[in-house]
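Only one protein chain is missing from this complex, and each of the others stays in its spot.
For chain A:
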Amino acid sequence: MRKYLLKRIFYLFLTLFIVATVTFFLMKLMPGTPLQNEAKLTATEKAAILAQYGLDKPVWLQYFIYIGGIFKGSLGLSFQFSDQAVSYLIGSRMGPSMQLGGQALVVGIILGIILGAIGAIRKDTWADRLATILSILGIAVPSFVLAILLQYYLGLKTGWFPVAGWEGFAYTILPTLALAASPLAETARFIRTDMVDVLSSDYIELAKAKGLSKFGIVYHHALRNSLIPMVTLIGPLAAALMTGSMVVENIFSVPGIGEQFVKSILVNDYPTIMGVTIFYSALLCLLLLLTDIVYGIIDPRIRLSGNGD
C-alpha cells in the first residue's frame, strides 16, 4: 500500500509538471500583453517594464525561471493586484470556493443517492419516473441558468435568501443549490442504474431468503455495493463543479478563486493564470488519488490485492 501511494504521489507531481509546462506555453501564445495602457507608453518605458518583470527574456528562459521559482516554493507575484503574491491571492480567496464546492458536492451526492435509490427500489412507478425527470432536468439545465432562476425567484421575488454577496451561511444557500443540481442529477442516474443491477443479483436473493426486511436489504447489502462504483464518479463531479463555480461565483458575486481566474485571463496576468491552473490541477489530482484510496477502503477486493490500477 505504501509503495502504491508513493508511486501515485510521484505521478501526481509528474502530472502537475506537465500541466504547468503546457499551460505556460499556451498562455504565451495568447494575444496581448499584461500592459494595460500600452498605447501611451514609449518604447523605452515599455522595455523597462518588461525587463522589470523578466518578460524581455526568450520564452524558454522565462519558462525555466518560472519552474525554478516553483521549486523554490514561489508562484510569483500577480501583475494586476499591486504585486501581491499569487499564493496569497489564492489563499485568501480559497475559503469561499472550497466551502461552496464542498457544500454543493455533499448536498448533491446525498440527495442524489436518495433519489437514485428511490428510483431503483420503486422501479417503474410514478416515484421512479419523477426521480428520472428531476435528474434529466438537473443534467440538461446549466448551472448558470439555474443560478439566475434561483436568484430571481428565491432571492428577488420571495426575498427568502440574499440575492448576492458573501456575508454568512445564508448567502451560500442559493449558489450551493445552483451548483449541486448537476452532481445530484449525475449521482441519481448513476445510483439508480447501479442499484437496479445490484437488486437483481444473487446475493440480494440470498439476503431475502435470510428473512431480512426490505430496508435491511437495501441498507446493508444493496447500498454499499451500489456506492462502490459511485466513488469513481466523485473526481469527475468535482472537476465539473470547479468549472461551474467560475460562472456561478460571478453571478452571486462570491469572492472566490473562480471569479479571480476569469479576471486574470482577461488581463493577461500570467503568474495568476499559472498559479490558479496549477492549484486547480493539484486539487483535482488529489481528489482522484483520494477517490482511489477511498475505493480501496470500501471495496475489500481492491484493498487487499494491494493495488488499484
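FYI, contacts are C-beta pairs under 8 Å (C-beta built on N, C-alpha and C of every residue); 3 or more make two chains touch, one makes a residue touch a chain; residues count from 1.
We take it that contacts and distances are computed from a predicted model.
K.L.:
Name the absent chain as its UniProt record does, using one of the following: "Cytochrome oxidase subunit III", "Oligopeptide ABC transporter, ATP-binding protein", "Multiple sugar transport system permease protein" or "Pyruvate dehydrogenase E1 component subunit alpha".
P.N.:
"Oligopeptide ABC transporter, ATP-binding protein"
K.L.:
Which residue, A:R2, A:K157 or A:R301, contacts the hidden chain when the whole complex is considered?
P.N.:
A:R301
K.L.:
Considering the whole complex, which of A:G216, A:P236 or A:P255 touches the chain not shown?
P.N.:
A:G216
K.L.:
One chain isn't shown here. Among A:R8, A:K46, A:R122 or A:K208, which residue touches it?
P.N.:
A:K208
K.L.:
What residues on chain A make contact with the chain left out of this view?
P.N.:
Spelled out for chain A, the touching residues are 201-203, 205-213, 216, 220-221, 224-225, 228, 298-301, 304.
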